[in-house]
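In what follows, a single structure is set out as structure tokens and then discussed.
With one protein chain held back, the other chains of the complex are shown just where they sit.
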Amino acid sequence: MPLLSADKLTKSFGGLTAVSDASMDIEKGELVGLIGPNGAGKTTFFNILTGVYAPTSGSIKLEVDGTVKDITGFKPYNITKSGVARTFQNIRLFKDLTVLDNIRIAMHQNIKYSLPSAFLRSNNFYYEEERLVKEAEELLDIFNLTDKKNELAKNLPYGEQRHLEIVRAMATRPVLLLLDEPAAGMNPMETDNLTKTIAKIREEFNLTILLIEHDMSLVMKICQRIYVLDYGTMIAEGSPSEIKNSKRVIEAYLGEDVRYA
Amino acid sequence: MNQFLQQLVNGISLGSIYALVALGYTMVYGIIKLINFAHGDVYMVGAYVGFAVTTYAGIGFIPALIISMLSCALLGIVIEKVAYKPLRNSARIAILITAIGVSLLLEYVMMYFVGAEVRSYPKLLDDSVLKFGNIIINIQQIYIVFTAIALMLLLQFVVKNTKIGKAMRAVSADRDAAQLMGIRVDSTISFTFAIGSALAGAGGVLVGIYYNSIDPLMGMMPGLKAFVAAVFGGIGSIPGAMIGGLSIGILETLVSGYGNSMYRDAAVFAFLIIILILKPSGILGKNTKEKV
Partner (left out) sequence: MNSMKVINKKNILILIVIIVFYAVAQALINNGTINNFYEITLATICINIILAVSLNLVTGFTGQFSLGHAGFMSIGAYVGALINMEMNSTSGFLAGILAGAAAAAIVGILIGIPTLRLKGDYLAIATLGMAEIIRVVFLNMDDITNGAAGLNGIPRFTNWMWLFIFTALTIILINNFVHSSYGRACISIREDEIAAESMGVNTTMYKVMAFAIGAFFAGIAGALYSSYFYFIKPSIFGFMKSIDILVIVVFGGMGSITGSVIAAVVLAVLTTFLQSYSELRMIIYALLLIVIMIFRPQGLMGTKEITDLFKIVKKNEKNQ
């Protein structure tokens, strides 16, 4: 049984079908890539997986603690609770809050003190808050962001903001991490840096990762398996070398005329 | 049945005034995404201008209407330039609070100068009545409805067929793109305020005649109700504001006529909340969702 299995997902907006019959299986521990030309429906597919849109038809199943759970149509917060975390293509940090607060908010779903103890500041409140800070610092350490924990998120340089988004997603303790174009807008050096970090967190946290990416070289370099989406349908699936040589994929990316060129 | 038709007649005349005011809300919201809380008070100022020129200068209905519309247009432009323009790129909540401030300012400056007491409006129009069976129609009501319809048709013409109307539609669709296409955004927004405020001024004069009384806080409730009308019709849509205005007017007179007139205002707000929950884009509005 795969960790996540999306079965024949379809999403239409009025007359427009953005994603149709798209299926995807992700095994535990895999690093899977999702690519496709602009407007192929990658982000829509992603938004269905994360609960931003409910699919028009199809189902999503997730293995949680050894049992299979149908998470189709779950609200985003419930999907996150079930163990799927995400980042955003156009960074969506809480930019007027500190780095630490960004992380602590993501940890909220796992806090162990009640609303009354929040109001009355019980001992438990103080212990839990201390634990939150400690765990947040441990996470920030991975990206060398610990000494910036009291900076406002908006004051971080672009690359670090992208990193912070990943840390924040990890603070929800996911089993599956969805990264929406994490390298968008990065220079080659930053991308290289990111590549290493992704590999590192995957190993250290035993994470399964789905990556949407435009940057072909990044996907080819780190993904074990790649899905290709075009006009809302999955047109190919396979290892990076298979994808590289797939005629359909080349056509989708470069247009059919390429044969005659 | 007679009772129903009578309330319908009253509702249509009241509703056409709401529609005039609602148009201003809808146009301003369409172009700068602001609930112009001060709009109801522009309508109040319009009523007072009409009152002043007819009482002290003794002029007739049509010139009073025009003077009131021009003064309100000017007031609208000034409000936009002074209070809203500096905030065009700030948070929505900031500009909304400013609008509340402008509304209070107009109300209490007016009260400071003319006093809080209710004044009775001079008789400007023939108020003889026509009887159709048991249904009574006041000639005033006919004047009001026709004036409102004439102004709405004029507005529709301006928006659909003139260059400035095209500019208004462009700015409301995408301000930045309009600017890049060489449209003068600032003057277009000013013009929108001018037209919206002029219509509110006309509404003020008409309501003064209809209810025969005015006071500095008269704009508050009708302003809110006109906003409800704009939301119901679909904010940003001109025909929507007309339909919305008429619906709210009719709803109000029906609740007063059949139920308890004290529940009139509550009914309008309950109606608003139901629309907002069931169809927030209104009957003729467009649906928009934030992109993720």
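Chains: A and B, in written order; residue numbering restarts at 1 for each.
By our rule, contacts are C-beta pairs under 8 Å (C-beta built on N, C-alpha and C of every residue); 3 or more make two chains touch, one makes a residue touch a chain.
The structure displayed is predicted, hence computed values, not measured ones.
Check B:96, B:137, B:185 or B:283 against the missing chain and you find that the one touching it is B:96. When the missing chain is restored to the complex, the residue among A:8, A:75 or A:200 that touches it is A:75.
Taking the complete complex into account, B:104 is the one of B:104, B:164, B:185 or B:283 that touches the chain left out. Residues 34-35, 83, 86-87, 90-98, 100-105, 107-109, 111-112, 116, 220, 224, 227-228, 231, 260, 262-263, 265-266, 269-270, 272-273, 276-277, 280, 290, 292 of subunit B touch the missing chain (whole complex, contact as defined above). The chain not displayed touches subunit A at residues 50, 52, 75-78, 80-81, 85-86, 88, 92-97, 101, 104-109, 111, 113, 115, 118-123, 125-129, 132, 168-169, 171-172.
One rule holds in what follows: only the chains that are shown with their structure count from here on.
The geometric centre of subunit A is 48 Å away from that of subunit B, both derived from CA atoms.
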